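So the structure is just underneath, and the comments pick up after that.
Certain chains of the assembly are absent from this excerpt, and the rest are unmoved.
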Amino acid sequence: MDRYRPVDPRESPRFSGVKSFMRLPHLKTTEGVDFAVVGVPFDTGASFRVGARFGPEAIRNVSALLRHHNEVLDVSIFDHLSGVDYGDLPVNPGYIEDSYRMIEEGLQPILEAEVTPIMLGGDHSVTLPILRALAKKHGPVALIHFDSHSDTGDKRFGRKYTHGTPFRRAVEEELVQVERSIQVGMRGSTYSRDSLDDARALGFDLVTSVEGQEMGIQKMIERIHDRVGDTETFVSFDVDFVDPAYAPGTGTPEVGGFTSSEALRLVRGLEGLNIVAFDLVEVLPQYDPSQITALLAANIAYEFISLIALRKSASKE
Amino acid sequence: MDRYRPVDPRESPRFSGVKSFMRLPHLKTTEGVDFAVVGVPFDTGASFRVGARFGPEAIRNVSALLRHHNEVLDVSIFDHLSGVDYGDLPVNPGYIEDSYRMIEEGLQPILEAEVTPIMLGGDHSVTLPILRALAKKHGPVALIHFDSHSDTGDKRFGRKYTHGTPFRRAVEEELVQVERSIQVGMRGSTYSRDSLDDARALGFDLVTSVEGQEMGIQKMIERIHDRVGDTETFVSFDVDFVDPAYAPGTGTPEVGGFTSSEALRLVRGLEGLNIVAFDLVEVLPQYDPSQITALLAANIAYEFISLIALRKSASKE
């Protein structure tokens, strides 16, 4: 069950070696693999700060700190799973549509092999080709979307593809089961009174940060479970969901957000759901001098992997 | 009603252009103007770290992220208001009394034109000449003062004017209605047992951070409303009111402070009060490598503007 597992931190110092995610084997293979960490170093869709192309590098570097056992979820990941760092998908910086095609195609062999991908962005524009690949494999999926922005804009400067529009496109292209989908954490000023209403009009359930802070983490978890049920689900986590104090290294930060504890509790609360893929986006290392954003991102990816391990473990019982 | 409004972020990328606050027109005018954002790049009053003279620049740069609609307060600012970036008031760095005179005189035409000023410091010493100008226009005003320090010291090294003394001076000069005034957020070690008692003895109501954290945000809002009533009010917000995790870029940080969510809730809770002017002080960009302090400051200024918009909107109904 542990064909591929990380270098053991008790045998080699964690700061040592070429930095793959969690120091997993860096192999572009799907054979004997349960999950694959996959970088998508693309940031041409960004509307303000850029640099998420170095997000996967930064997350990999600091992910060396992660250890094998998830204490809170009580699961030893590699008792149940075999995983690899698959490397990065090919992209063409500066060309969104080219890159969309390359990302979608690059992801397909992973999905076809029934390997669960943990995608590391890149800006949030990369989620659209991920959803396209998923829909090809699974049909429309439920979406759980943690973010301070709903990213359901229509066009920007006349163009349909940016990091502010993927979820409107996903609805239009019928990649998601919108009535099974939920967006959580929206906050900050908006372009107009309609901005969030538009997201709701598309069919999403939407919980703003202010609403979520009032209802509390447990209630949010319940609302997510109620919404997605046992549908095949995609989880998209924009690191700007948490407050800039906890995640300064991001492209369009919004103050007034969640803490790292709250984010971890929410992700752990997804236990039991039928999740087929994950992404974690918008880490910009040049705004993260102490690496705390990359560290939080690595930990959230780690919780994602733990959820896969728990599900695998439960399915065998 | 929208004679002057920002460059539309949907028409021009937010990172683009000469950076005025929110990319408002940079005009030294009061005609047809409801509010003016005004820099006061003065930091000669600082007792520890310096550099708040670059505060307005840093806040302007990152304020480009702000959009037109305040989702939580549900107000589209420029449906109700016309606003400009008035630039910076003249100051003489190194000379406090010169600068006090220049700031007071510089502010007068704005006040006389019934334009609501949003002042961006600078260190907290700039609040005294602001209060002098306000008192000339309005008589003594109520003061709502968010800060980790009461800034009611008497003299420092024999001198009356520093960033640790403005509110004592304001009481002595009868610029504030001290019985209508409240200071919130004081914490950190003090020079002596008397320090906060002295502030109270001057007549201020004072809520420390520890007290405020115990009573909760809603109670603090009520206490503020009870205190100031419908008096003409000045709001002074020192960014060190929030914890250094949320606002590292400041001159005399004190650990154990409020979060950005709490600060936003408090400011939004001022809705309905009769506020005639605002300041936001003590942003030091050289201690703010990820711009999160400047971003929080810009957002607080944005909430100030939203309060003006709400009041304008309400007055028309």
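Which chain is which? They are A and B, in the order written, and residues in each are numbered from 1.
By definition in this document, contacts are C-beta pairs under 8 Å (C-beta built on N, C-alpha and C of every residue); 3 or more make two chains touch, one makes a residue touch a chain.
Keep in mind it's a predicted model, so treat the numbers as computed, not measured.
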Q. Of the full homomeric complex, 2 copies appear; what's the total?
A. 6
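One rule holds for everything that comes next: only the chains that are shown with their structure count from here on.
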(Q) Roughly how far is chain A from chain B, centre to centre by C-alpha average, rounded to an integer in Å? (A) 38
(Q) Considering only the defined contacts, which chain A positions touch chain B in the complex? (A) 47-49, 156-157, 186-193, 195-196, 208-210, 213, 243-245, 248-249, 252-253, 255-257, 259, 287-289
Q. Okay, in this complex, where on chain B does chain A touch?
A. 9-11, 13-15, 64-72, 74, 76, 243, 245-246, 259-261, 264, 289-292, 295-296, 299, 302
